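Input: a single structure, listed below in structure tokens.
Every protein chain but one is kept in place in this view of the complex.
So, chain A:
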Amino acid sequence: MISQFFVLSQRGDNIVFRDYRGEVAKGSAEIFFRKVKFWKEDGQEEAPPVFNVDGVNYFHVKVVGLLFVATTRVNVSPSLVLELLQRIARVIKDYLGVLSEDSLRKNFVLVYELLDEVIDFGYVQTTSTEVLKSYVFNEPIVVDAARLQPLGPAAIFMQGTKRMPGTAVTKSVVANEPGGRKREEVFVDIIEKISVTFSSSGYILTSEIDGTIQMKSYLSGNPEIRLALNEDLSIGRGGGTVYDYRSSSGSGAVILDDCNFHESVRLDSFDMDRTLSLVPPDGEFPVMNYRMTQEFKPPFRINCLIEEAGQLKAEVIIKVRAEFPSNITANTIAVQMPLPKYTTRASFELEPGAVGQRTDFKEANKKLEWGLKKIVGGSEHTLRAKLTFSQESHANLTKEAGPVSMTFTMPMYNVSRLQVKYLQIAKKSSSYNPYRWVRYVTQANSYVARI
């Protein structure tokens, strides 16, 4: 049971504000914002998503730079409220096509309509985009999607690859296409976030894949969909909960540690042939989340060397090797490395003929940054940096710098080998042949090499 819901901009302005129970004083938005902004005097630490000020509990999630906030005086389930806030953001996005400060401001009346139906007197009524359709009468005012950073994991498909219709992910579920009739299509995205920690000797300390099968359906008439996954897929690591990277390598089977499913998913034949059947609700939703600690080949190997090079000088060499097929390209790669605190200057040297690369030394937090537009499978890239120190270093340099971390996005590639073998839509007529998009992408979550 919540008392108020509001959305604040980055500067702390109310964009929408709804009081459901009148139990919390009106000034709560300001109290909240001040608290979040100045959580710790030094501003170093982020406020936790839930905190209590004078008996009022404040919950918030950050979505595209906006703060979605709920307040209550009651000791409620935090998961429920945080999940709800996230879901409200998703529903709004489904309706507006794009979720941003601008689109919210332009459509705040529509948002109020949604909020009225999602929550009544603090109790959740429904968060189903589809159910809500019959209660919403405002037409969304669509904002220009191109210059805005869209929400959600599907956003990554916007860049690069021309094969995908860019507008699809930013299409409102209620707005009609300019052409009149809506296009029949369904998107299934397999999104994997990988975390790898390499030891200083290049040995893999931990690795994990957090995957989601995300669906967004624009099919009319709610047809049933069948999704077939790898037949050799198995779930649960045979009772052994210990990390054991060798247990399955080479066998080729995909072994998930665990997974969960959206409530529309029926698992009647899942145990037999690994197919999921569902009638997809409108809007974007995760069909299945999964987690894997099975060994996989990390797409990148990182080598880093830091050594003294004369008085008050040192040299850093970072090598990144792409260990994936050459028909795959990773893009928007960023490599970061904290340098010793007493570093005053860094000069960079890229390999000859390097294109689309940039380097930077962030003076304020003593960080080295190396950005690469893309890396083709099988290639190797090197960065050399000469550092100047303001004081002599006594201790081991490797204790003063690092670790190296890396972020990247790899479209049409997934490390787990989990696949959607086919996507079947129950046919309404022989001419009915909607567009089906199955897309894969791998992103770095925490990709770290220690030095």
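Just so we're on the same page, contacts are C-beta pairs under 8 Å (C-beta built on N, C-alpha and C of every residue); 3 or more make two chains touch, one makes a residue touch a chain; residues count from 1.
One rule holds in what follows: contacts and distances are computed from a predicted model.
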item	value
Name under which UniProt lists the unshown chain, selected from "PRELI/MSF1 domain-containing protein", "Beta-adaptin-like protein", "Sodium channel epithelial 1 subunit delta" or "Cytoplasmic tRNA 2-thiolation protein 1"	"Beta-adaptin-like protein"
Option from A:Lys35, A:Arg105, A:Lys133 or A:Arg301 whose C-beta touches the chain left out	A:Arg105
Omitted-chain contact residue, chosen from A:Gln4, A:Thr127, A:Ser172 or A:Thr359	A:Thr127
Option from A:Ala25, A:Val50, A:Ala253 or A:Ala309 whose C-beta touches the chain left out	A:Val50
Touching residues (missing chain, whole complex) on chain A	1, 13-17, 19, 22-23, 26, 44-46, 48-50, 52, 55, 57, 60-62, 73-80, 82-86, 102, 105-106, 108-109, 112-113, 116, 120-121, 123-128, 134-135, 137-138, 195, 197, 205-206, 208, 210, 212, 236, 241-243, 257-263, 286, 288-291, 338, 365-366, 394-395, 399-400, 402-403, 405, 445-446, 448, 450
